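Yeah, one chain of the complex is gone here, protein chain that is, but the others are all in their spots.
Here is chain A:
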Amino acid sequence: MTLRNISPGVWFILPTMLLLAALIVYPMLSTAELSVTDANGAFSGMRNFNVAISAPSTRLILFNTAYYVIGSVVFQLLLGILAGILLNQHFAGRSLVRSLMLIPWVVPGIVAAMTWAWMFHTDYGIINYMLMQVGIISEPIGWLTNPNTVMPALIAVNAWKMFPFVAVMVLAGLQSVPEELYEAVRVDGASFWHEIWHIMLPQLRPVLVSITLLLTIWALDGITIIYSITGGGPANRSMIFPIQIYVQAFEYFEFNRAAALSVLYFLFISVIIVLYMRVFAAQEKD
């Protein structure tokens, strides 16, 4: 076969395919290889996996990851939908509020994380200060050091960071809802709550399905906020999978175990994505 016989389409996609192979396929295969070898490169079978699975922290980390992802996505959606619906109403200063709302999303993740870390500080943080001033709490809460409050606090930061994205998408979705639908539902006797439930949310469904997937992916690999605020502590109480992989690899230099964790995490995410596509994308079709 000569070069002339190759379909021109192949030449068009070849650069991209090579790039993808170099940047995605090779690292994946390389990680898979690392996961079944030891530090000297000798084949070690499933030993790295056994170590990773039997480690007592793994279960906690898995739980934390699910907690963080579900908590973040739920609150990002709730806040975002609420904000999107409110910003779709007519009121004075609406454009200004719409712009201001974008701030959390625009602020670089590391800046937001450091700012929140200070705000949550047990002794000097403004959150404890304000809560004590109004008498809601009598002594400072160790938001980031108490095992029971650290995850909710981090989820709050993540929800705050990403809700504007949801709000923008919801707003765009709502603006494509025909005005006559609202009028029809008003003539039919609906209240504002009915409008939300029977018109807005069903009409937003395709948008929400897509952004839920995006938010889930972003939360699953969301290292910045947790790593820069708590580093996974206290005592692994805020440790999530991607951070654990990072720590194993680049702090303990256990590349083979990190690779085994990566493979496990890859399977974990794949299962979630496949389930998600099955449930929601299938419903979307009918």
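The rule is short, and it goes like this: a residue touches a chain if its C-beta (ideal position, glycine included) is under 8 Å from a C-beta of that chain, and two chains touch if they have at least 3 such contacts; residues count from 1.
Definition applied: contacts and distances are computed from a predicted model.
The listed choices are "Glucose-1-phosphate adenylyltransferase subunit GlgD", "Multiple sugar transport system ATP-binding protein", "Electron transfer flavoprotein alpha/beta-subunit" or "Acyl carrier protein"; the UniProt protein name belonging to the chain that is not shown reads "Multiple sugar transport system ATP-binding protein".
When the missing chain is restored to the complex, the residue among A:V10, A:A42, A:A92 or A:V187 that touches it is A:V187.
Residues touching the missing chain, restricted to chain A, are 178, 180-181, 183-190, 194, 198-199, 202-203, 205 (touch as defined at the top).
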